[in-house]
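Below, a portion of the complex is reproduced, with chain positions unchanged.
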Amino acid sequence: MDSTQQQAAPLEETQHLLLRYQNIRFQTEALCAPLQTEDYVVQPIVDVSPPKWHLGHSTWFFENFILAKHLMGYELYNPRYNYLFNSYYESQGERVFRAHRGNMTRPSVEEVMKFRKHVDQAMVAYLASHPIPEKVRNFIELGLQHEQQHQELLLTDLKYILGHNPLFPTYTNTQCPSSSSLPELNFTEINEGLYTVGFQAEGFCYDNETKAHQVYLHPYQIANRLATNREYLDFMQDNGYEHFEFWLSEGWDWVQQLAIKAPLYWHQIKGKWHQFTLSGLQEIKLDDPVTHINYFEADAFARWKKMRLPTEFEWEVACKQLQATIPEQANFQKSGFFHPSPANHHTQLFGDCWEWTQSAYLPYPGYTQAQGALGEYNGKFMVNQMVLRGGSCATPKTHIRPTYRNFFHTDKRWQFTGIRLAKSLF
Amino acid sequence: MDSTQQQAAPLEETQHLLLRYQNIRFQTEALCAPLQTEDYVVQPIVDVSPPKWHLGHSTWFFENFILAKHLMGYELYNPRYNYLFNSYYESQGERVFRAHRGNMTRPSVEEVMKFRKHVDQAMVAYLASHPIPEKVRNFIELGLQHEQQHQELLLTDLKYILGHNPLFPTYTNTQCPSSSSLPELNFTEINEGLYTVGFQAEGFCYDNETKAHQVYLHPYQIANRLATNREYLDFMQDNGYEHFEFWLSEGWDWVQQLAIKAPLYWHQIKGKWHQFTLSGLQEIKLDDPVTHINYFEADAFARWKKMRLPTEFEWEVACKQLQATIPEQANFQKSGFFHPSPANHHTQLFGDCWEWTQSAYLPYPGYTQAQGALGEYNGKFMVNQMVLRGGSCATPKTHIRPTYRNFFHTDKRWQFTGIRLAKSLF
Amino acid sequence: MDSTQQQAAPLEETQHLLLRYQNIRFQTEALCAPLQTEDYVVQPIVDVSPPKWHLGHSTWFFENFILAKHLMGYELYNPRYNYLFNSYYESQGERVFRAHRGNMTRPSVEEVMKFRKHVDQAMVAYLASHPIPEKVRNFIELGLQHEQQHQELLLTDLKYILGHNPLFPTYTNTQCPSSSSLPELNFTEINEGLYTVGFQAEGFCYDNETKAHQVYLHPYQIANRLATNREYLDFMQDNGYEHFEFWLSEGWDWVQQLAIKAPLYWHQIKGKWHQFTLSGLQEIKLDDPVTHINYFEADAFARWKKMRLPTEFEWEVACKQLQATIPEQANFQKSGFFHPSPANHHTQLFGDCWEWTQSAYLPYPGYTQAQGALGEYNGKFMVNQMVLRGGSCATPKTHIRPTYRNFFHTDKRWQFTGIRLAKSLF
């Protein structure tokens, strides 16, 4: 369809978009409120981007893809920012080598905030005054979804920054609620059969959730909740990290080379295991879900249990059977303590940890990569990563759904990642 | 079942096994005949093992898993050989660090041949005189299949060794047959529906081919033959290696960092592309299948064609539809020229190149990893690799079948790997 | 001598020390005035420490070696700071791995400034009220010299930080004076004979300048000024970076691997060479001394000239002959533009660039390494580095003398390093 023929959005819809724009952009900055200026700058590992960079990059996304292309007369805040804040869009030109993001002390935080304000004002003006073509509206929507993804990364990245400082600074004083009545681990049985998976609802989804398609599942069982710290400690105390039998070959190499003994952020202090949380260093809570483990650890734990991880489709089908909607009590980003808490009344499918699945991140049948920059969003990463499902305590609540496909390399631990067990009945 | 209760093999079956043992063991040594002593020793990259190591390792497999465990009174040829010739079996103790295989000048080739003879004599005696329990028979069968896998690796590894020597030594003088009547590229359509995949026949299969199970396939088309050098040259001449749009992100990094311009073994000499083959350096034959390309290159080529690679199940279902048996004219190891040749009368499904599929190497539903050493054979590698189907000109003909799952990391090129295109009709 | 028997300093001397303490400590902070908070935090290469770290480390030096040991009742500002701000003193316990200094966002700059104030107040109180034993006085003097060394590092490190930012931020607006009357390059002849080298004067020196001792020099000539950008450009335009003949083997490897084409901070913009200075990106001034070149480059340039670099003793002897005192017009740190300027009226022996010598950094005859932490100051670095003599535009004027031995590895370029030519007459 020619873009000039595209239908402009009705006023109401545009107003709704404007409101969402303002809320989401505000929320990003609100998440940064507890930071000191210094915290915005560094990149302790390549995976972790400086908070300042997240603020600039998500803003560049709107400036580069919306304002520069669709707002007549818009002037770039600073033409060098394309070089500084482009993440990985080859189509958008050269950029700071990723590992050097943490060397860029300028623009300063203050300057980045001015850049945000500049872009926000232009966006608001644009949204308020124009009939926005559908294609642009969709790209703005993508920009908002993108900003929400970076809200989660902001949290996990600053956790890494603070959690690797010997002073163990606190991000928030809100204390995680303590464990109450953890349900027994039990398993729901799912029948074999043909199921439809992938996004079919109204509203936004990423291209990697399409096309919705049929899969045949063999009978299986899936756990009613995430694996807990208590269960993971059992694995550790059974010398799980010392027995090759539980590990994939690449996982075993990883354990050996880095002398891994526990999940990320765990510290043994005077014989007791502690964990760095965004509320500081705390003794391990046994009923909390184990988190900050990578695929190798999740897989090894499951083998030790003589079980396995679910596939992404097993997860999705079970999710749809177990709950129609995301529960009110889900422990999303909003709650303010940013730590997975024990399963009380719900299944922990959303709002606690991203759940490693046994599915590689690959295109669905009928998937087609978009042309141009949009095509670089998801498709080019579809190799050598595993799918995670659910959504964590750091995920914005309005950003999640049962068909969402998150993906990370098998050795990554800095996200809020967890384990849900499954068993074959086949 | 208790091993003492296991049924011993009838005489005929044992005799058959003995014959296969002798043939296969002989064939390994026959493949080495053209080598000079020096060629047996080196390891130019970690992936490539010294031919001498293959000879020792496949022998160790029989000594360690059969003779030492089941032949009463058998004495190890040399107890240090477990350290030298164990590949990756954690359960079998410490071993030479893989990257150091190429530093081991001793035992000499002559000594390794003595080791082979020693083990062969004991194996023959064992096979001739014993009623062999089924479990042991199965392990011997595995040892033979294992030896055949190493026959292929021997060929690809020595190709790497000779092909990276500035003198470009020749392994065989047999010339590849020249192109005759390459069929036009066309596509077979496969209907959507439920299909059974995985091994269901009589005889041997690897654990990774089980359980046979159902998959739902959406409609697709699949090519009648492999992509040719001519087609791949078109991709190169269309600057395929310079356009990020065709590449997965990790593939693009690989191209950039190593300044890749062509498949492995290709050399541009006075403006003409040549290729090192086991018969020496030759001008590229345009109708031959392109080979020695990795997953990234296969995937990029397919995108450039606006198509994709098939999944492993699409491949398997198509294979079963297209041909019931492996054709007589298939270009397997036996033929003696060890180079994929143009599609004349057959589909090139077997005996030319291993075909990259868009499927990650993961367990089938209901797969269970065996206990002990056997469990280390396949299961622990099920992550971060892609499945290849078919079988190459270096694969022993008696070793292959439609359900066979080969697997390599996405950046590997030293195997005879090729491309079969597919398209979604969904 | 027992420390209790050590002679306390007379009041005057203590007052002088107090004044120097206050001046030098103030100067460190003054150098930081133009920085934004973000600039204090990062470590783009291992050699470059975050400015914040310099502020903390030089303060830790006084707290740890003076206050904690000699001021009764002194309480550490924060016991974790030993871990954070110890540089390389094995005797003082564990410390942040050097390459991780740039990941430490806390303590914040503000907090580090409080730490400085806390220590300064205690030091002032200590200096004001105590008869200070000589040994302690000497250690305080060392602390001040140490702080001055870090003043220079602060400048070179922040130059690296700003100079590798695509926005090329300016540190100072003071413009370097332009070239006036560059003297012709000529050579002073020094006779062969026995000379005494090493520190023999009153006052402070580092242990590596002792013992003063005799050396026999063969006749040589030494240049009256530093090599200029004009001369270095000639080398570049004569393809100096492409001809292996001029290079040490390790230097040639360095040039090839990193594709080096020019000194550090040089950029070719629209065909003209520019240089990042602390006053921003500027066109190369042809009469300025070439700077930010490493030993390999200095050596290659000299060979291209069919000359060589002087030894450290040739330099020292020539220095003593050429000028008795450091000239008033020397271009030291104080001048405020922090860039070497052309030789007008003086020899450029001090205050422009550190001058690479052809001498390895090794102990003098009779050198003995002190016991304890003091012994770690210099002695343990006496291997695989080259001596530089003179002092740069970033060196505090009161910190320099003809016997001073600076030292860096042969591949380092981030200091203000330059070239003085010499010739053998032997």
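Per-chain numbering from 1; labels A, B and C assigned in written order.
Assume contacts are C-beta pairs under 8 Å (C-beta built on N, C-alpha and C of every residue); 3 or more make two chains touch, one makes a residue touch a chain.
The shown structure was predicted, so the numbers you read here are calculated from the model rather than taken from an experiment.
S.K.: In this structure file, how many copies does the full complex comprise, given 3 in place?
M.R.: Shown in place are 3; the entire complex has 4 copies.
Assume only the chains that are shown with their structure count from here on.
S.K.: Could you tell me which chains make contact with chain A and chain C both?
M.R.: Chains in contact with chain A as well as chain C: not a single one.
S.K.: Let me check something: if the centre of a chain is the mean of its CA atoms, which chain is farthest from chain B?
M.R.: Most remote chain from chain B, centroid-wise, comes out as C.
S.K.: Where the CA atoms of chain A average out and where those of chain C average out, how many Å apart are those spots?
M.R.: Between these chains, centre-to-centre, one finds 46 Å.
S.K.: What is the distance, in whole Å, between the centres of chain B and chain C, each centre taken as the mean of its C-alpha atoms?
M.R.: Here the centre of chain C sits 60 Å away from the centre of chain B.
S.K.: Suppose each chain is reduced to the average of its Cα coordinates; what separation in Å results between chain A and chain B?
M.R.: 38
S.K.: Which of the residues in chain A come into contact with chain C in the complex?
M.R.: Touch list, chain A to chain C: 36-44, 52, 80, 83-84, 96, 100, 102-109, 161-162, 164-167, 169.
S.K.: Which chain A residues qualify as touching chain B in the complex?
M.R.: On the chain A side, the touching residues are 88, 90-91, 194, 211, 213-216, 218, 244-245, 247-252, 295-296, 299, 303, 308, 358-360, 362-363, 365-366, 369, 375, 380-384, 386, 410, 424, 426.
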